[in-house]
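Comments concern the structure below.
For this depiction, one protein chain was excluded, whereas all remaining protein chains were kept in their positions.
Chain nomenclature is as follows: A and B, assigned in order of appearance, with residue numbering initiated at 1 for each chain independently.
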Amino acid sequence: LRKIVTLTTDFGMRDGFVAAMKGVILGINDSARLVDVSHEIEPGNILEAVYILEETCDSFPGGTIHVCVVDPGVGSGRRPLLVASGGQYFVGPDNGVFTHVLEAEENRTEIYHLTNGRYFGTGLSRTFHGRDIFAPVAAWLSLMEPCQAMGQLIHDPVILSRPRPVTTGEVIEGEIAHTDRFGNLITNITSVLISEVFGADSGGNITIAVGGLSIRGLSGCYQDASVGTEGAIINSFGRLEIFVSGGNAAAWLRIDRGSRVVVSLYA
Amino acid sequence: LRKIVTLTTDFGMRDGFVAAMKGVILGINDSARLVDVSHEIEPGNILEAVYILEETCDSFPGGTIHVCVVDPGVGSGRRPLLVASGGQYFVGPDNGVFTHVLEAEENRTEIYHLTNGRYFGTGLSRTFHGRDIFAPVAAWLSLMEPCQAMGQLIHDPVILSRPRPVTTGEVIEGEIAHTDRFGNLITNITSVLISEVFGADSGGNITIAVGGLSIRGLSGCYQDASVGTEGAIINSFGRLEIFVSGGNAAAWLRIDRGSRVVVSLYA
Partner (left out) sequence: LRKIVTLTTDFGMRDGFVAAMKGVILGINDSARLVDVSHEIEPGNILEAVYILEETCDSFPGGTIHVCVVDPGVGSGRRPLLVASGGQYFVGPDNGVFTHVLEAEENRTEIYHLTNGRYFGTGLSRTFHGRDIFAPVAAWLSLMEPCQAMGQLIHDPVILSRPRPVTTGEVIEGEIAHTDRFGNLITNITSVLISEVFGADSGGNITIAVGGLSIRGLSGCYQDASVGTEGAIINSFGRLEIFVSGGNAAAWLRIDRGSRVVVSLYA
C-alpha cells in the first residue's frame, strides 16, 4: 500500500503553494495521508533538501511517496523524475534533490523520466510544477498506478557531489553539514567512520577540533556537559554533532555550515 | 461528499489556536480531512487572506469547506457567514474575507448568516469564534448538514474593493498585489488582460515598467533570465509576475505591495 505522501519544499507556509499541492492530491485520492517534512528549505538550496530528506525518509514505512519540490529550474528543460528505491518512491525535479537515494547505487533503484501527461494536471504552468506535475503524479502513484506507465526508465539522473570526510592515518577531516533549530552543529562524520578509524568504544579517546575549540571525548547525552559548555555527541542519525548544553552552539561558537572539523586521538 | 476542511488564519503556529480549532472539528467529525492553507496571514490583513485563498481554492475538489478566520472584529456585531459557491463552501466572518467569491456574483452563490446556535460550540467566547463558531459549523457541514438549517439567506455581505488595473489605449496600469516567499512580485494584471490589450502571443513585444526598471518581454521560465537579472513571467495563477532569477526581487529591487506597474508596447 502506498497511502502516505510526504512533502518537502522551499515554498514556506505563508503562501498557499503547499495547500494547492495538497488540494490537487486530495482531489485525485482523498484517502492519501499527507505529511509535511519541511517547507522551510532555503529558497533553491537543493543540498539542504537532500540533507533533510535523507535524515527523515528512513522513519517512514515502505510504500511512502516523498514529493520534493526545490526546483529553481522549473519550466526549463530539466526533467521531472520518479525514483523507486528501497520500497519508497521519490517524485521531483531532476536537479539532484534525490542525490542521497541515487548515490547509494542500489540495484533495485529505478529512475523514470515522467513523460505521460495523462498523470499531470490540466494546464501546465511555467512556474509551479509542484502543483501541475509532481502532486498529481504522487496522487496517482498512491492509487497504485504502475511506475512504468508514467514514463521512461533513464540511467543518467543528476547527482550532486557532497563534501565527504577524508581520513589520513588516525585523523578524520570533515565539516559541518547542517545546523538545526537548536543551533546544534551536525557534521558529515558518522559514528561508523569513527569506529573504523579509532576502534569501537573509542569515544573517550578522541578530540574534536572545530572553530578554534578542542572538545575531548564524546558525551552520552546533552546534559553530560555542564550548562553553557560545548560537547560532542553521536546524534540520532549516527552523526558526530557539536552542541552547547542548554544553549545554541551555532550562535555562541559562531560556527556555521561548511566549517572544518577534525577528529584525532587525544594526545 | 464534503470531507476536506481547509484552514486559513492569522493565528500563526506558535500558539495553540489552530490546534484548538482542529480539536473541535475532529471532535464532531473525526473523518474530516484537515488542510492548512496559511496561518501566517499578517494579523488583521483581510485582503492578504483574500489573495491567498483566491489562489488556492481552485486547486481543491468540489465539496471542500474553506474556513477563514482573519477576524479583527470578533465579538462585535459583525455577522458569521457561510457562503456556498461553485460547489465549495466558505465559513468565516462577514468582513470581506470572501470578497473573491462574492464579487464574482455567480448565480449559484448562496450566503447564509449563521444564526443557529445548535451548530456552535458550547460557550461562546468574545475573542475566539474560530473555535466557538466557525470550526463547529465547518465540522457539521462536513457531516452533510444542510446550509439552510444553519442560518438565514442574506444578500448584503461585506465586499472589499480591490485595486484593479486600468487600461488606457495600449497601456495597462496595475500594481503589485502580493510578494511571495521567494520575493517574487505578483501583479494584479492577468495574462487574459494582456492578450486583450496587446493581442495573443504579444509577450515579446511588451515592456513592463516597475520601480524605475524597464523589463522587455516575457520570460518562458525563471532561468530564461541570467542569474541575478530581473524578468517578467506569466505565473501559475495567470498573473504577470516580476522576478529576479536566482534571487529575491522584493529585496533586491526594493519594491513592495502597492507599487505601480505599467505595461506598454516596446517602442
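Everything below uses one rule, namely that contacts are C-beta pairs under 8 Å (C-beta built on N, C-alpha and C of every residue); 3 or more make two chains touch, one makes a residue touch a chain.
Fair warning: this is a prediction, and the values are worked out from it, not measured in the lab.
Touching the missing chain, out of A:Ile28, A:Val197, A:Val210 or A:Ile233, is residue A:Ile233.
Looking at B:Phe128, B:Phe182, B:Tyr222 or B:Phe243, the residue that reaches the missing chain in the full complex is B:Phe128. Of the listed residues A:Arg33, A:Arg216 or A:Arg260, the one in contact with the hidden chain in the full complex is A:Arg33. Not every partner is drawn; the one left out touches chain B at residues 10-24, 26-27, 30, 34, 43-44, 72-76, 125-128, 131-132.
The chain not displayed touches chain A at residues 1, 3-4, 6, 13, 33, 35-41, 52-53, 55-57, 59-61, 64, 180-182, 220-224, 233-236, 241, 246, 248.
Everything below uses one rule, namely that only the chains that are shown with their structure count from here on.
Annotation: 32 Å between the Cα-based centres of chain A and chain B.
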